[in-house]
Every structure is written in structure tokens, then in C-alpha cells.
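In this view, the complex is presented without one of its protein chains, the others remaining in place.
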Amino acid sequence: MANNQHEKEAFRGTGGLLLTLGIELVLYALIMAIFLDHGGTTLIIDVILAAAAIVYFKRNHALADKISATLAANRKAAWIGVIVLLLAVPFVLQASAYWLFIVITAGLFMMACLGLNIQLGSTGMMNLAGAAFQAFGAYTAGLLALNYGLPTWLTLLAGALVTGLFSILLFIPVLKTKGHYLALVTIAFQFMVVILVENMEWTGGPQGLKNIPLMNFFGYSFNEPLNLGFITLHKYANYYYFTLLLLFALGIAAHRIYHSWVGVTAATIRDDEVAAQTNGVQVNKWKLTLFVLGNCFIGLSGAFYSHMVGFISPPNFAFDKSLVMVSIVILGGMDNVLGIILGAFLLIILPEKLRFIQDYRFMIYGIVLIVMLIFQPRGLLPFVPRSYAELIQRYRHKLLQGKKAQGGQEA
Amino acid sequence: MSVLDMIIQQSINGLMLGIMYSLVAVGFTLYFGVLNVINFSHGDFFMLGGFMALILYGIADTLGWTQNVPLLIIYLFLGSMILTALIAIITARICVKPVSKAPMLISLLVTLGLGIAIREAVRVFYPRGSDPKGFPTLLPQGSLSIGNIVIRYENVIIFVLGVLVIVVVNYLITKTKMGMAIRAVAQDGEAAMMMGVDLDRTIDITFLIGAAVAAVAGIMNGFYYGQIMFNMGAMMGVIGFSASVIGGLGNVYGAIVGGILFGLLETFAAATLPMGAENKRVFAFFIVILFLVFKPTGILGEKVYERV
Amino acid sequence: MQKRTFASLLVIFSVVLILSLVFTACGPGGGGAKKTVKIAWIGPLTGGNAGPGIGGRNSFELAIKEANANPNSKYTYEAVFIDDECKPEVGVQAALKAASDPEVIASVSHYCSMVAISTVDTFHNNGLADIVWGAVLPAITYGNDYKEVFRVNGTMIQQNKVHAEDMVKWGYKTVSIIHDTSDYGRGHMEYFSESAKEVGLQILSVQGVVTDQQDFTTELTKIKAEDPDVIYFGGLAPLGIPLRKQMVKLDIRSQFDGTSGIKNNSFNEALGPDAEGVISYLEGAPLEELPGGMKFKQAYEAAGYKEPPEAYGPFAYVAAQLAIEAIEKVGPDRQKVVDELATTKGKDTIIGEVTFDEYGQNIVPLVTAYVSENGQWVPLSQSSYKEGGTKELPGITFMKEKGRR
Partner (left out) sequence: MNNNKILYTQDLSIHFGGLVAVDRVNIEVQRNTILGLIGPNGSGKTTIFNMLTGLYIPTGGNFFFEGESLLGKPPYEIARKGIARTFQSSRLCLDLSVLDNVFIGMHPRQKHWLTSAVFRRSALAEEVYQAYEKAMHLLNIFNPELVKRSSEPAGRLPQIDRRRVEICRAMAMSPKLLLLDEPSAGMTPEEITELMNDIRKVQQESEDITIIIVEHVMSVIRTITDHVVVLNFGRKIAEGTFHEISHNPEVREAYLGKRG
């Protein structure tokens, strides 16, 4: 298999391991430095370094291949390294809860965009009503917690499920329209939802919902600082770790769905509905299933937000937020789970860092969006063909073990 | 005021609102027809047209050219159309052309980014750009009363001018050689290129016409409402897009039908439904969704059999 | 070969690590004789409400500059400006940004009610004093018992009570209401309706409009048929301007009364002569009537700000002064500053006397009616429109024509 070839080219042994961890540590330091730096110097240095690295690696393919092979060869270690570094984030950002909050916000966007990606990236269904679906999740969780005092785990779950249910409301338009028309359907829906929420009494109208209980799991309140014995972390560390946990779970789920028949089916529907139909795919059933599934992710992120901030109101779920979500998916790379994470990171955290240029921020945001799309129209991390090596390996392994056992019996 | 008077008066209101929407919708139809692009920055060119006219008026005012009103109006329209179109062509060459072959999503997002950049540039670079700006009153302000119904001269002028602009656009793209080229590109870009149509030039011309019409709409909007604002294009873009779909994307007259229908829907929803004023857009957008589901080709669009 | 690339990677890695450490370590360095204390200002600097936002920021900055110029002040003050875009979500981030910087001792925050109400929790949780300079929603101070939240400007309740009473004084009997559907417009509508009922005004209709609407002919045609004495508008200038313009075009000559949201320069500039005779209510006394008012005006102009201070600039200025005074007195300690601010009583400022009640709300005795005259907002009592003045409010003329007065 191709994998073996890569292994030959990789740095082996301790050198490879050190390189893997070294790369992770450098990237981590570069990113964390952006947060800790009050001004924008680090950001500028980082951008220059990133550009230099891209240019360098484009010319020097061999080295790039070697490094990626090394990372692949040390996968386990690489993952452990990533997890440890991610767990360390609240320690690094101990002094600036603000940035921790922004990181969590980016995490929530990742969560929503993983769902949006199932719709838009995998299945090719445009959804410009992401924020409206987030509102369903947020208001469901908020109203249930406020009016009935339900526990957090239940309201989060309800937020996700109710959003999924409500998205069935849109099933006729979603199944009957495509492309630009579907885009317009979702835009119209987005505006309808926000206006309605603003004009209805029981949603709190324009003043929204106040004093939504903050997260509390079986008596453990997320609103208290996180005391680890040797150090007391800011209360947002609770939310951070919970976001991380959810993101890992949802990311793995999304990754697994991608690498399964569901992913293949979705991609076929996206690329050619007619071909899918003549191969026995129930296009409508799958479109609806994946649309609902994606909205559940989005709804969960909304429910999470309402329990983290404790206050939601209609402007939280305006059209421009839907646009940001779509930008994340397209910019990060359609149908690529890692791309979503990179996209959310860039589009949520960079503008926040760009605050030092105040007035020109949005103008630059627009320009950067254009430039990125022109030079990297398939996203920063484009779609990669599915690989079944892992699943097949897994089955072969099992088969082999089975044979050994059988052989043992016969003898 | 009797009920009938009220209905007539509200219809006039709806028509006026509708013609504003139509003028924006025609641009969407044009871009879609030619480039198969939903140009989300169109609403912002509409806004830009208004601001260009305001700048030109400021220049005229300081030079004391405000005596001859008809000439002044022509100067504002022409000047703003040319300037807006120039900016449109330049930005199209830089941002839209490189992605014209990319998937629809990309072009959609690029135009969105362009819209944000234009909107913010106006806000940042125009003096006190975030405030609403008063627009000069140049059209005759009198009115005509028939019974209880009041028709303002200004409204008649704007309405006639609006219809005229759309008729001219239709003439340009259906009857002239240039228009033929545009439509050939719309049908099949590659085939058109083989037959000697200059694709780049066609894109330029499309943006020229589209932006010029947007500029006209922006100025008329300024005359009608007496103010313009940097963010007025955002919502107008969404409504213009909706109107062009209701009318039938690709059909220029569809823009008139769609725009006026949307205007009338909003007006009567606000006038008749309980809580109508605040929920009229909900109603209008609901109708848009119904259209998309049951008649996606719009009122004037032709039924197309999907080729398998 | 392999070894060399690996070595060079290691070198790059260490260089970067060192560089980033250096940059993080180099915060804004101390030095100088006085200790630097930061005070945050939060408000809209981008988007549709950037106009009043920038006016507030300039006024705030003016107060900081004055304090720094004062040789007697114990600390050097540094202003931290954060944009909330008038969006709640961004506002929460902005408040958190201020709160997570330990050097920030107090925050003068928010013009938009929606944002102010969403951030009170954040300020409370972080023990940071939050002095609201523009948002008028009563619940910001009255909706909680957070001792960190103060407000120097008045609320909608006071404004609308005076407004409704004044309407009766002018002899109006019927009123049609248009409001925007944001919390600002809707809130004004609710409090005004309440007060109007109490004083016996008849409300003919209430219509809500969305904040990005431009065309009001439908709503106005309805109102024209109702023929009210006065049209009450609860909303901000971007809607107020086209509304007034279309009212004139439709030849509706009822009196047009607005809330504080239209009392800004752009309203007069954009409308020109059509603004004449429009009334707006604002908390506090007119600048010119206050002891330091003219001084503020002159200082503001002398500081060379291009943009006008707008209606709420003076409040941001006073909020900054209160924060600075408290810090001067008790030192740069968040908790102490909050406690000190709570004791504010009868303090003379350019917006009149400031006294915080137990909710941190300034009990402003004054609400002033302004009228647009010759392109300027003039206190009604000083204008030619005052009772017995040389001019007559359009609504009065209209009622006389109709024989209702």
C-alpha cells in the first residue's frame, strides 16, 4: 500500500518523534503568542512565517512530504501531543479569560460548522440559515431551563433535537429546490425566524431571554472557578474543557460518517443526483436525514451558547452570523473536518485580533475573504479522496486473528 | 377616507415600493442570466450609486451649478452611472472574473466579500459615513388629488423612469448585437467563445449595465426617500434577489413583475394583517418560499426540462 | 542531508520560540513616575450607530485627557476603546475583554440597550464597575441588584412620563405610535403607552417597523386616515429621518415627536428644512444651562474632534469623570471603586446633579424637550416655539386648522 512507501521516506525513530512533537510545540507557541501579545506584532510575524513556510514547502516538496510522512508514522504520539497541548490552553491563557472565551466561541462555531459541513460540504445543500437554526437550539434550551428548570444535560439534548425537528418544517423546500434557489429559501427562512422571534411575546421579544441558568451538571456548577488543587483556573476553563470534549466527540462522529457509506452517498448526491438515483440511492431520504443531522449539531452549539452566556436575543442570530458559518466551511475546505476547524479558527479569532485596527476591520475582513477565495478556491484544506485503509486493515487484522484461533482449534 | 380610497392609495404605495425593488432585481436577473452568478454585492453598488451622486452634487453645489435643475439631474445620473460602472468593472476584473468558473458557492461568497468591502469602505472613507445622509430634493414636489387619493408628481416621474430603465435594459440585451453576445454567453460560454464572442468584454459589459442600473436605482431611492445610508444595500440586495426569483431569474420583465409583487405583498400585509407592520417581511418571505417550491422558474420564467 | 534539515528545523523552532516569548514578555512596559490606570470605554464604533458611538468615545477621551493634564492627579489614565458594534454577542466579548485585563479598573460602557442588558452579568461576575453612558432600557439597572452596574443617564420611564405629561399640556388628545421592533423602540412604546394612558391620551394605533426598513408610506397612509394630533416615534435616527421625510411628502401635518434616539446632528443635516418643529426628549439639562456645559463644549471643540459629541457625549464624559474621581479617592482597586461609586450623591456635573439610587441609577430630576429649529436642536424652553414664543409648533397650527383647539 501507499502507506508503506511513505514510511520509508519518513524520519524514523526518536528523531521522527522529536520532530513531530517539535512541530506541534512550535505551532502551539506561535498561536498562543498571538493571544498573549496585547498588540498585533506576533500576529504579523506569524503571518509572515506562515507565508514563508508555504512558499518554502511549495518549492521543496520532498521535505514537505517527508514531514507529513513523519507525522503519519508517529500518529499516536502526534495525537497525544495535540491533546496534551489542547488541555493546557486554559493554563496558558490563565491571565486572559477574554481569549479563553474567544477560543470557546470559535469552538462553538466549529461545532455548528461541522453540522453545516454535513449539509453544505458533504451533501451540497446550501444552508444560509445557520444562525436561525442556532436560535432554535438556544431558545429551546433557554426556555426549558427558565420555565421548567430542566437540568443542563437535558436542555442541551433537547436543543439539538428540537432544532432537528424544526428543520423538518423546511423539508419540502429543501427537497424541491437546489443551488441558488435553495440558497434563497434558507435566506428567506433566516429572516423570517429572526423577525418572528423578535415580535413574539413568549420568546422575550427583542429583549431576549435573561438569566438563563449557567451550566450545571449533577450539582457541579460551571460558574465556579475550576479548582484543580495545585491551581485554580478561571471558570471559563470548565466551558473550555466541555467544548473540547463535545468537539472531540462530534469531530470523531463527523469523521466517521465521512469515512462510511453515508459519506459516499452524500458525496454522490452532491456531485450528481441523477447518477445517485439510478444507483438506487433514495436521494430525498438522505438529503432530509443529513439536513436534520447537520441542524442538530448547529442547534447544540446554540443551546451551549445560551447556557454559557446566560443571555440570548434576536440579534445574536442575525443573517451575518449565517454568512460567517458558510464562510468557515468554504474557506476551511468543503467536506473536510480538519478544514472546518482551521476555518473557524481563522475567521473567528483573527478578526478578534484585528480589533487593533478598529474601523478598517470589516473592510479588511471582506478583502481577505476575496483574496483567499481567489487564490485558494477549494478552501485551505481541500477535500481529499476517502481512504479505506484503516477500516480494511482493521477487518484484515480481525480476520487474521480469527484464522489463528481456528488454526489452533484444528491442531 | 373610504375603504376603496385606502386600497387605491395603498396600491400606489405598493407600486412605488415595488418599482424600487424592481430596479434592484433587474441587476440580479442580468448577472444570473449572463454569468450564472448571484452577485450579492449588487445591493452595495446600488448604495454606491447613491453616494456617488451625493458626491457629485456636493461638487456641483460648491461650483454653483445648481441653477438648472433638469441639467443637474442628468449630470447626477450620468456621472454616478459612469463612476459606479467603472468601479464595478475594475472590481469585477479583480475579484469576480478569476472565480467565474469556480463552483457557484465560491462566486457567491466572493461577491458577498466584495459587498462587505464596498459597504465598509463607504462608511470609513465618506465623511461621517455611518450617519444617514440627506439627499437633495430636486424633483418637483407638488401633487395631484383625485378625490381623497393623492398622487405626487415625483412618484409619477420615478415610476415612469423606473419602467423606462428596465425597458431599455431589455432592449439592450435582446435587440442589440452586444446583447446577443451576452445572451450567447449565458446559453453556453464555451460555444459563444468559439463563435468569436469576447468573453472578457462580455463580462465587462454585463457589469457595466448592471452597475449603471444599480446606480440609477440608488439615486432614485435617494430622491424618493430623501436619505441614503451606507448599509441600505444589504437588505435591498436580499429583497431584490427575492423579487428577481419571483419574477423569473433571467427574464428582465420578470424583475418588474417580481419587484412590484413583493412591494404590494409587503404593503398589504402591513396595511391589513394584525401585527402586520412588524411581520410583513415574514409574510413576504413566506410567499417567496412558496414560489420557490411550487413555481421555481418564477412568474415569467419558462419551464425548462431538466436534461438527463 | 537528513541530519541537516532536521537541525535547521530545530534552529527555526528555537528562534521562533524565543521570539514569541520575547514578544509576550514585552507588554506595555511601565516606567514613569505615576502608575498607569486603565479605564475602558465600550460602545459602537462600527455599524449604523457608530455616529453617536464616536461622539461618546471622543467625550470620554476628553475626560481622560483632562485628568492626565491635571498635575494633581495621582495616576496616569489610559483609555481602552472597545467596539461592541451594537451587537449583544460582540458586547459580551468586549465586556469580557475589559474585565479580563486586570489593569482596567472601571468601564464606561454601551450606547445600545440590547448590548448593555447582555453584559451586566459579565461585569457583575468580574466585579468591574460598569457605568452606562447611553443605554436607556430600565432593566439594565432596575432588572437586577448588581452593585457593579451604574447609569448616569436616565431611563425610558422618566423620559416618557415627562413626554406624555407635556403632550397633555400642549393640548394634544390623540396620538399614533410608530416604533422600531428593537428593544429600544419597543421599550419606548411600552413605557410611553403606559404614561399616555395615565394622563388620558388616546392612542389610535401602534405599528412596529423593522430596523432596516426604508419605506413607511404604508404605515403613514394608515396614520393619515386616523388623523392624530401627534405622531410619536420610538426609534433611532436612521429610521426617523425617512419617516419624517415621507410624512412631509404625504402631507401629514400632525406634530412629530421623537425619543432621544433622533436627537443628533444627522437628523437635522439629512432632513434640512423638513426637520423644523420636530420635538425630541432627552434626559438631563441642556448643556448651555449647566455650569460646566459651555466649558465642555469649548474643550471638545478645542480638542479638535471632527465629529460632534452627539446627545450622549456629555454622559460618557461625566461617567469617565466619576470613574476617575473614585479611583483618585480610593486607588486602583475594582471593589473599592464600585463601593465608592455607590456613595455618589448630589455631585455637580455638566449633566446636572448625579445621585445613584440603590440600583445604581442616577435619579435625574431633569428631562428636557428639544425642538429642531433652523437646523439645530434647541431646548424647547429657549426656542421661538416656547409657549408664547414667536413661532408655533406645526402640530398646534394643524389642530387650529382642524378646529380642535
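For clarity, chains are labelled A, B and C in written order, and residue numbers in each chain start from 1.
Just so it is clear, a contact is a pair of C-beta atoms (placed from the backbone, for glycine too) under 8 Å apart; a residue touches a chain by one contact, two chains touch by 3 or more.
Please read all numbers here as calculations on a predicted model, not as lab measurements.
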* Structure fact -> Missing-chain contact, candidates A:94, A:223 or A:289, resolves to A:289
* **Residue of A:276, A:340, A:363 or A:381 in touch with the missing chain, whole complex considered** => A:276
* So which of A:18, A:49 or A:253 would be touching the chain we can't see? -> A:253
* For subunit A, residues in touch with the removed chain -> 2, 253, 256-257, 259-265, 267-268, 271-272, 274-283, 289, 293, 383, 385-388, 391-392, 394-396, 398-399
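FYI, only the chains that are shown with their structure count from here on.
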* Asked: Roughly how many whole angstrom separate the Cα centroids of subunit A and subunit C?
  -> 38
* Specify, in ascending order, the residues of subunit C that touch 2 or more different other chains. => 46, 181, 208, 210
* **Residues within subunit A bordering two or more other chains** => 195, 198-199, 359, 362
* Asked: Mind pulling up the subunit C residues that touch subunit B in the complex?
  -> 46-51, 54, 181, 207-210, 212, 214-215, 217-219, 221-222, 224-225, 237-238, 241-242, 245-246, 249-251, 264-266, 269-272, 274, 306-307
* Of all residues in subunit B, which touch subunit A in the complex? -> 32, 38, 95, 98-99, 102-106, 108-110, 112-118, 120-121, 124, 238, 241-242, 245, 249, 275, 278-279, 281-282, 285-286, 288-289, 292-293, 296, 308
* Structure fact -> Residue positions on subunit A within touch of subunit B in the complex are 120, 126, 172-173, 176-177, 179-181, 183-185, 187-189, 191-192, 195-196, 198-199, 274, 319, 323, 326-327, 330, 334, 359-360, 362-363, 365-367, 369-370, 373-374, 377
